[in-house]
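Every protein chain of the complex appears in place save one, which is left out.
For reference, chains read A and B in written order, and residue numbers begin at 1 within each chain.
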Amino acid sequence: MNASATPPAIELRGISKAFGPVQANRDISLSVAPGTIHGIIGENGAGKSTLMSILYGFYKADSGDILINGRKTAIPDSQAAIRAGIGMVFQHFKLVENFTVLENVVLGAEDGRLLRPSLARARRILKDLARDYGLDVDPDAVIEEIGVGMQQRVEILKALYRQAEILILDEPTGVLTPSEADQLFRILHRLKDEGKTIILITHKLREIMDATDTVSVMRRGEMTATLRTADTSPEELAELMVGRKVLLRVDKAPARPSRKVLQIENLRVADDKSVERVKGIDLDVHAGEIVGIAGVAGNGQSELLELLGGMRPGTGTVRLNGAVLPLEGAGADGQARRRAGIAHVPEDRQREGLIMEFHAWENVAFGYHHDPAYQKNRLWMDNAALRADTERKIGKFDIRPADAWLTARNFSGGNQQKIVVAREIERNPDLLLVGQPTRGVDIGAIEFIHKQIVALRDSGCAVLLVSVELEEILSLADRVVVMFDGRIMGERLPGETDERELGLLMAGVGSQAA
Amino acid sequence: MDFHTLIQILDSTIRLATPLLLACLAGLYSERAGIFDIGLEGKMLAAAFFSAALAAMTGNVWLGLLAGIAASLALSALHGLASITFRGNQLISGVAINFLAAGLTVLVAQDWFRQGGRTPALSGNGRFAPIDLPLADTLRDVPGLGPVYAELISGHSVLVYAAFLAVPATWWLLYRTRFGLRLRAVGENPAAVDTAGVSVVGLRYGAVMICGVLCGIAGAYLATALQAGFVKDMTAGRGFIALAALIFAKWRPWQAMWATLLFGFLQAVALRYQNIDIAGITIPVQVMDALPYILTVVILAGFVGKAIPPRAGGEPYVKER
Partner (left out) sequence: MDKMPKWADVVLIPLISLILAAILSALVILGIGEDPVAAVKLMVEGALGSTYGWGYTLYYATNFMFTGLAVAVAFHARLFNIGGEGQAMLGGLGVAVISLYVPWPHWSVALIAASAAAMLFGAAWAAIPAYLQARRGSHIVITTIMFNFIAAALLNYMLVNVMRPEGSMDPATARFPAAVHLPTLNEILAPLGIPFSKAAPANVSLLVAIGACILVWALIWRTRLGYEIRAYGHSETGARYAGISPFRITMIAMLISGALAGLMAINNVMGEAERLVLNSTEGAGFIGIAVALMGRSHPFGVFLAAILFGFLYQGGAELALWTSIPRELIVVIQALVILFTGALDNMVRMPLERLFLARSRRRRDRGEGAPLPERKPTRPGE
């Protein structure tokens, strides 16, 4: 193929986009050859999704040009993007839950004003697509009754039904098991072989290395490099992503586990829709150790953490320091857990760990607002004491800006997380629950937060860590437990395993180790 | 209760159910598109006044109907502006619209007619006359079905027939057309519609405008067919009963018809009897008045089949990931 004769399928020139004061994309240029898979990699918040949303007409760029097949194309809305042959699979699927697959595929791409002919034609086309690309889906299944892997297929089918030549996938494997992800990549390769151009957005180095032909790296809204995948290495990409050499290992002394702090037996937990998510697990966590739970998002880790934190009920036996914890009713709420000595850095700090509209000093009491130290008397809270405590924590944890009156919303992700971590760690808990401690947190704060967690471990606290970042688990945990479909698939020591083995366990493949 | 009385009550049920049905279908379009509308009452009221006013001034009820629809549409546009364009709180907007209509109708009525906030009584072409269906008189004396046809089915104004025809029309539009598919989708997940390249704003405005037209007809029916002119606050909570019926019907057209007929029947009974004796227990008329609301609360409570509203209902659409 002669590259100079064929114009790039997509070319971006000088794209910029700001959301209020935040510059999400700054002067970005990019060129993708037809019939290739191009990866865009970057940390959370680097501006990848914004860029692709601009390409899909979801947001309007402040400046810059988009060229499709060499022709300058205005993409003011999704309709224009579809006309230009662009299809997008969003990270959060855009499906109507109580519609059938067929209805979802047809929506917005109907033939005429009447529905029946459209549906009939779509049914035939879906059959062809299934045959051509191996995309089998029952057209009459209702979306809310099929799994996420299937739902993702529907999204791809939607794009293909609209005759997309360029397919953008935003973090497509976040909710998939490794085997589902493998299937996805097989489909993508088949699409590529048919001449489609694919843009894969991810923050997972492995996917870039395995699946793409070329790769671009984004950092803080800027495109820092575009490389041929064959010519680069994960180390180089990682460095480009974060801007300096990453510390892949956390400096820490070997763990010295002592007594059992947390004992879980046959624990079962259901989610909000009454679907059982934790299906009978047994787990011990000792004082002085960090147990990391690895797994693809949605395999019960969140529910496990939420149960232990008092956010949802369950059945089974959970002992803390030998005493049985109630798992439902009034004695099982977050207050009771805190009294029992459990601190909790939740997975979603913006929706759970903080009240974004509260001042920093109000957030420092969040969950501990019953603490006698924060009360003047039975009725009044002691706001002055709260503010003093906040000033102290701001100093100790280097929270910036150092302003107790700022609302949580006005802190960066890293500093928001520091507020949560400061609040929870300062309690000197017997058990610390940590969910996704560094999601959306800048690299400097990651190191700081990791150090704090290790320090707490060294002081004799039991730590239960949940993270979907295998790297984080491997570098922080003293013991790794893999969860799949609500069960524990196995347990490994970080020094004696690697990402490949854990990946298999996360996919539900492997021995049922004790 | 004899057969003749029953026919009369059912006849009155149909007439009283008509404005409820129109308003209920109006709410159905809006809420199915994800826009809550507690301003049905206000829109009906505005339409009632302006239809009666124009009919009184021109002597032409059709011009009145148009004026009523226009007034209702104006308030719909306001609701759309607040809840779609400016992504405001839909409930608060509905409350504001109800007050706006309650105040403005009296204010303008006083200014135009100086009759203490009412319009002059309508007569002749200023009202919608009953339509006698073919053979109504001939069949009247056939026992059983005769009176049913002649009195119950025949002899209503054109708006009554329009209202009941709107039920299958709505069903067809909702489930058999492209517009219906998109309308239902935008009330469940607007992001799906948006990414499919269809304008969420356009669809929602469309739905809100249909809602306006139907409320307009409902209001015009009140003032120019059911009664002969506008009086202050003449909707008397019908907009809320329609809302209740909508929940009762779980946002579906045929069920909306049955629900409004039920509530219309309760009104008809309350209108005819002050107190009802059933098996020696006297049921005061106030129970009849309150029954639609009580039934709705029971339905909402989920004790008799859970009413699940459209999932994106009440939430302004903001593009975000």
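In the analysis below, a contact is a pair of C-beta atoms (placed from the backbone, for glycine too) under 8 Å apart; a residue touches a chain by one contact, two chains touch by 3 or more.
Here the structure is a predicted model, which means the values were calculated and not measured.
Trainee: Please pick, from B:2, B:111 or B:277, the residue that touches the omitted chain in the full complex.
Mentor: B:111
Trainee: Can you say which of A:230, A:253, A:275 or A:379 touches the chain missing from this structure?
Mentor: If we include the chain that is not displayed, A:379 is the one touching it.
Trainee: Across the whole complex, list the residues on chain B that are touched by the chain not included here.
Mentor: On the side of chain B, residues 38, 78, 81-83, 86-93, 95-100, 102-108, 110-111, 114, 117, 237, 240, 243-244, 247, 284, 286-287, 289-290, 293-294, 296-297, 300-302, 309, 314-316, 318-321 touch the unshown chain.
Trainee: Using the document's contact rule, name the residues of chain A that touch the chain not shown here.
Mentor: The missing chain touches chain A at positions 19-22, 24, 45, 47, 49-50, 53, 59, 309-311, 330, 333-338, 344, 346, 348, 351-359, 362, 365-367, 369-370, 375, 379-381, 383, 405-407, 409-410.
Definition applied: only the chains that are shown with their structure count from here on.
Trainee: Quick one: which bits of chain B touch chain A in the complex? Just the residue numbers, please.
Mentor: 175-182, 184-185, 188-189, 191-199, 311, 319, 321
Trainee: State the interface residues of chain A toward chain B in the complex, per the touch definition above.
Mentor: 49, 53, 56, 58-59, 77-82, 88, 90-92, 94-99, 103-104, 106-110, 112-116, 118, 158, 170
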